[in-house]
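Apart from one protein chain that is not included, each protein chain of the complex appears where it belongs.
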Amino acid sequence: MQLAKVVGSVVATKKNDFLIGTKLLIVQPMKFINKADEKEESKNGELLVAVDTVGAGIGETVLIVRGSTATRVAANESVPIDAAIVGIVDNIEIEEASLK
Amino acid sequence: MQLAKVVGSVVATKKNDFLIGTKLLIVQPMKFINKADEKEESKNGELLVAVDTVGAGIGETVLIVRGSTATRVAANESVPIDAAIVGIVDNIEIEEASLK
Amino acid sequence: MQLAKVVGSVVATKKNDFLIGTKLLIVQPMKFINKADEKEESKNGELLVAVDTVGAGIGETVLIVRGSTATRVAANESVPIDAAIVGIVDNIEIEEASLK
Amino acid sequence: MQLAKVVGSVVATKKNDFLIGTKLLIVQPMKFINKADEKEESKNGELLVAVDTVGAGIGETVLIVRGSTATRVAANESVPIDAAIVGIVDNIEIEEASLK
Partner (left out) sequence: MQLAKVVGSVVATKKNDFLIGTKLLIVQPMKFINKADEKEESKNGELLVAVDTVGAGIGETVLIVRGSTATRVAANESVPIDAAIVGIVDNIEIEEASLK
């Protein structure tokens, strides 16, 4: 899974039947680049569209799952999705010592 | 899923039987790179060939799904595809404040 | 799917039983990088080994599918492959105006 | 699979039902970049969240599996995960001569 931040939403009136009623949020996977003495959170990069089933809101840090297993969050596994929000992150703990 | 723009089409006379009758469009995944005060939409990058089942046209922004779940848009799930257009995007809303 | 060019072949005498009899071609995924006024076809990059079931030859432009759905081109879906040639491309049409 | 180092943990109170009770660790895939006479272990790069079922701890080097097969480590394969820790690494042996 990846940590991501919810940054927006998408409206698509014409879509695959299985997607009707799904909540589509735009998320930005978070990457941490570690250098010498700093821990940088790089938020630049790709934007994904993920199906939300946990009630995530804009600005929240979430846990996303990608690939075919993302369909398991849906009521109907026939939904053609490849990314889903599976949790809202309360706390991230990084052991500084284990980072170079 | 990813946001993409339809930029062309492909004709392949000789192909796998399951692909006969499918509409193959060339799409360009959209990436947003956020820097200081700007929100850039980087449209450079790879081109994919996706099966269209929602009636997308050249120039439209669409929602694409990649990987094995893309087959779920097809009448026959045995079709060997790994990308499909699952929606035509009407509106994208990005919360500026949530972007760095 | 991706557009690719067939550039070679591989011989592996000792291999998984399910691969016996398969035709293994080396393909180079094509990426189009768009800059200012030019449309460049970048052929540098990774080489893949794909199973051919459509009779593709060296130098031809083909359509490849990657991931687990590639197995659907095989007579036996138990074959451990992750890339297959599913079509020989006759024509690629890119709408210049839709590219930046 | 990939070699990775466990660097932290994640707490997500609100999450998909199937994830309740899973231990979520933050891991950093290890990449080895080989240049001239040195073997560098690049630990910078993306952080993943993986489900642990082997009792891994912070600072340990582990073996991770990604994609849909990660679900096979779970008691219930319906769990929507795409990364799992499947082993704790005791020893890595790299043949220097085989590296350029």
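Letters A, B, C and D name the chains as they come in the text, with residue numbers starting at 1 for each one.
The rule we apply is simple: a contact is a pair of C-beta atoms (placed from the backbone, for glycine too) under 8 Å apart; a residue touches a chain by one contact, two chains touch by 3 or more.
Here the structure is a predicted model, which is why all the values come from computation and not from measurement.
Listed by residue number, the positions of subunit D touching the unshown chain are 1-3, 30-35, 53-55, 63, 65-70, 72-73, 84, 86-95, 97-100. Looking at subunit C, the residues touching the absent chain are 5-16, 18-19, 24, 26, 28, 43-50, 58-59, 67-68, 70-71, 78-83.
The criterion applied here is as follows: only the chains that are shown with their structure count from here on.
For the pair subunit B and subunit D, the distance between mean C-alpha positions equals 30 Å.
Inter-chain centre distance (subunit A to subunit B, centres taken as mean C-alpha positions): 19 Å.
For subunit A, residues that reach two or more other chains under the stated contact definition are 67-68, 70. Because contacts link the chains only in sequence, without closing, their graph is best described as a line.
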